[in-house]
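All protein chains but one are shown in place.
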Amino acid sequence: MTNSWTDIRNTDLVVIMGGNAAEAHPCGFKWVTEAKANRGAKLIVVDPRYTRSASVSDLYAPIRQGTDIAFLLGLINYCIENDKVQRDYVKAFTNAGYVVKQGFTYQDGLFSGYDEAKRDYDKSSWDYEIGADGFAVVDDTLANPRCVWNLLKNHVAVYTPEMVERICGTPKDKFLKVAEMVAECSSPTKAMTSMYALGWTQHSKGSQNIRAMAMLQLILGNIGVRGGGMNALRGHSNIQGLTDVGLMSNLLPGYLTLPNEKEPDLAAYMSTRGFKPLRPNQMSYWQNYRKFFVSFQKAMYGSAATPENDFAYDYLPKLDVPGYDVLRAFDMMHQGKINLYLCQGFNALQAFPNKQKITASLSKLKLLVVMDPLATETARFWENHGAHNDVDPSAIQTEVIELPSTCFAEDDGSLTNSGRWLQWHWAGGTPPGEAKRDTWIMAQIHLRLKELYRKEGGAFPDPILNLHWPYADPGDPTAEEIAQEINGRALAKVTDTADPTKVLAEAGKLLPGFAALRDDGSTSCGCWIYSGCFNEKGNNMARRDTDDPDETGAYLKWAFSWPANRRILYNRASADLNGKAWDPDRKVIEWDGAKWSGYDVPDIAPTAKPGEVGPFIMNPEGVSRLFTRGMMRDGPFPAHYEPFESPIVNPVAPNVRGNPAARVFEGDFRQFAEPASAEFPYAATSYRLTEHFHFWTKHVIVNAVMQPEFFVEISEQLAAEKGIAKDGWVRVWSKRGSVTAKAMVTKRIKPLTCDGKTVHIVGIPLHWGFTGAAKKGFGPNMLTPYVGDANIETPEYKAFLVNIEPVSGPVA
Amino acid sequence: MFPPIANPSVTDVTPRFSQKDLVRRSASTVPAPAERLTEVAKLIDVSKCIGCKACQTACIEWNDTHPEVGVNAGVYENPPDLTPDMFTLMRFSEWENPETNNLEWLIRKDGCMHCEDPGCLKACPAPGAIVQYSNGIVDFVHENCIGCGYCIKGCPFNIPRISRVDHTAYKCTLCSDRVAVGQGPACAKACPTQAIVFGTKEQMKQHAEGRITDLKSRGYANAGLYDPPGVGGTHVMYVLHHADQPELYSGLPKEPRISPLVEAWKGITKYAGLTVLGVAAGVGLLHHLVMGPNRVSDTDEENAERLVRSDRHDSA
Partner (left out) sequence: MNIELSRRAFLQTAGAGLAGTTLGALGFGDIEAAHAAAIRAFKLANTTEARNTCPYCSVACGVILYSKGDLRKGEQAEITHIEGDTDHPTNRGTLCPKGSALLGFVKAPTRLQQPMIRKPGADKFEPTTWEDALDRIARLMKDDRDQNFVATNNDGVTVNRWITTGFLAASATTNETAFETYKVVRSTGMLVFDNQARV
């Protein structure tokens, strides 16, 4: 989230699209109902289903799953056509005036540089024209036909209300009502907030769904302002934290990236991470990258990371592919290329697409280790549960070790919520049986591995032997010890670079924040964006002061918000070019002639002059990007692509199937239904229900009572067509698998008309499996396709094709 | 934001009300309390309700009930009805508004309304099995309950349910144990959107007015408060977007009132000289006249009723 849950109270218009906050985040949704009740705010819900969020909305518009980009570009087109744009914001704070190189084109659904064989682009033409001064060429008048604004105008022109209706199935009058309400928020005194979640990410073009809304929000001037922003609701309690701390194949903590094998040493690594400003005077904060990186290496390897050895640069593994995400991992496993797999609190068998492939893959492992508080399906993938897990245990040679871990109620530590708040929690109960904390388990594995390498030697033992392990009890590190390590420490005295007499931290002391980080090895810091969370003032994540002057919802003394306890990202953009708030009633920070001040921590150098330094300090431009240069794999603008399994052929690019830049593994393509398939005519989507949380609460008896049994939702029209009775049983199948379920026949799902064709939607909730208190059931992942988003490989769980028929009952 | 319910204290607190505050007691009389407590009420704003069932799970957890894991019956209601272990239930109704052609998903939290004029209490033949406190809470006293099921018949909202385990009647207590120590009910504390709020009845009426104004501004011309006079008003009230058509909300009665026969029966209980025979036979007669087939679907219940009928004939 750019803003926070409690900031939503300040909004005028909530758009829930690509999410279902009332069901998936009920207590966060409270702030929507507060904005409605106290400010007269309006709520729009755009969703294939009339959800519980829709039930309290002011306007609901149906949409076919997988067509959000067409809808959003349609809104951008409407705003541009009707001059509903916050012009001063767009001119000053976006790259609208930046001139794009000759050679950049978009035609027939493809951007310039496409290589069909590689399913990838040569992105060299997706960039700015660079002037003789070494800076990007900008036309402030927006007259240049090759400036971003004019390219964007042309790019979105095809998405007329009629085209939106044709692609999305959203009736034109509904779309226009949404557009009118959204367009009103182009006023500097009106703010709209976007609340989205997995409904946008779980598509083969998920990242571009989000970009499309971010672009709309920039055009309306809603980024950086109170009550505005792009608010990713996120799924699990600490998925924000696990991503911040970089637990992904290609990341280091704090969104630094792991080296690839073309970067043999630190100098080569840093050469692509210098982030030279693209305009004069810009902060381009990633210029500090080396400080973050070296401090991280010091946290990892302590005294073994020295200037002489490039701060143990060789200790880091080097990537040969963009990333080893889970889809690649299980595809490798499927090919027998992975021997050992460790799952820490992750129910892979239920959670990943195309369950048959997952079962086959796990069956090829030598060892599977599962650490979990609960008895998961993954740990029991080899157990026969009839139709619900139809395997032959004797044919599966995988050894499985299941380790009982504690749950939240039995450990101390911090979680980072979607609003970037790091909140500390305290244990309240004794763990059951022999259950152990994850920190203990990981320490025990490390110490054993280290001991084996110490005794036996082996392949490159150095990073294991030299891993910095400064805990009082090496076998059982405490949460406080690790939190301090994450925050960072001065290894030698750190002084202010501008004033060497000013000491920022004495040697051995905790660092005040990331501004004190150095690139010479004198500081260590586990995750730079978290620095400040546990400093000499104490554990700031444990702060519980609810003081909130003027009821802005900022709560600056509650917990710690990264970065630097800032509550609204890009808050400099809440003020105009002169540093005055766009909306006096919505003031966050303002320029007082000498510095920035206000109730939030300024997201800009405190003395950076408003006319000179742009608000988007992480970007070398200093402004935000309507055109992303070469940073996205599938294009600098979003474009409508159909899902890989789609009930119609792409109306704007009939020759393009799916997202042309999405990676598809060999074998998986054969398992996709053809576009407009007669064999699989219905558009299916998967989702969560408010009564359950993922695959956890089916273990909770009370939640099992609330939604006991797997079902699918269909319209009254489809039920009538297929002779399916309310409360009857159905079989639903895709090209990959088949499930049996109870039928929920409802008015909340309605057939849509897309490209002249009736499209029926089949809704498939997620929460069932074969362990726990609820009835055994299938889930959508028996059916879902094995393909991910072009940029971050999130599987396309939200849009695929199925067929359906009534059956007499479940087959045992 | 409506002031949230404070965290409970873990120290022993003296209950704020007790038997001295009773204003009614089934099949018996009580001395009038010295002073009437401020009336409390729970307000359920249907227009803010997201049907999440937090009220249901909070109710189960607080009251330590143990409903069974059932099946999916093609609807969102789970369990399918109120039970002795499920004192409150979200009821879902899909309605296409003929004026706007828009679908509306009307979701109502069902449960005891804590009537000012409680039909259950008036129908109850067991002395002291149902009590009403001067703050408006109607509570069941299980030790005194004989499980006859007449409270169900007396209830204009069809709320109480008989347990197969201990054969006594159960329903929402308005979390009398929490209210007694200055807390709000568990459902109101949990409700994510504050669709359920709790306070004095006056506060609740005021709060409802603000909500109704907001709804009217959003085009719900018939938004209003449901506080039915037929039962003397209730201590659980609804804000409805379509207050002119409460039946839309899974059959919320438009003009609920206690059956006149229950009123008559209530009159009979006033006669102190009534014999046990009289009480029991009277109950049987009442049952015969008023109730029709018993909606408590317990076989044991039905057998018991047959017994009453046959025995009554025998003795007649």
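In order of appearance the chains are A and B, and numbering begins at 1 in each one.
Criterion: a contact is a pair of C-beta atoms (placed from the backbone, for glycine too) under 8 Å apart; a residue touches a chain by one contact, two chains touch by 3 or more.
In this text, all values refer to a predicted model and were calculated from it rather than measured experimentally.
S.K.: Looking at the full complex, which residue from A:A409, A:A507, A:M631 or A:A725 touches the chain that isn't shown here?
M.R.: A:A409
S.K.: Can you tell me which of B:T88, B:S134, B:Q194 or B:T234 touches the chain that was removed from the display?
M.R.: Per the contact definition at the top, the residue touching the missing chain is B:Q194.
S.K.: Using the document's definition of touch, tell me which of A:Y159, A:F175, A:F346 or A:F514 contacts the absent chain.
M.R.: A:F346
S.K.: What subunit B residues would touch the chain not displayed?
M.R.: That gives, for subunit B, the contact residues 1, 4-13, 15, 17-19, 22, 25, 27-28, 30-31, 52-54, 56-58, 60-62, 125-128, 131, 139-141, 143-144, 146-148, 167, 173, 176-178, 180-181, 186, 189-194, 272-277, 279-281, 283-284, 304, 307-308, 310-312, 314-315.
To be clear about the criterion, only the chains that are shown with their structure count from here on.
S.K.: Starting from the mean Cα coordinates of subunit A and subunit B, work out the distance between those two points in Å.
M.R.: About 45 Å separates the centre of subunit A from that of subunit B.
S.K.: Please name which positions on subunit B make contact with subunit A in the complex.
M.R.: The touching residues are 1, 47-54, 56-57, 60-61, 66-76, 78-79, 86, 94, 96, 102-105, 107, 192-195, 210-211, 214, 217-218.
S.K.: Contact residues on subunit A for subunit B in the complex?
M.R.: 22-23, 26-27, 29-30, 33-34, 36-38, 40, 50, 52-56, 58, 60, 690-691, 701-711, 726-728, 742-748, 773-775
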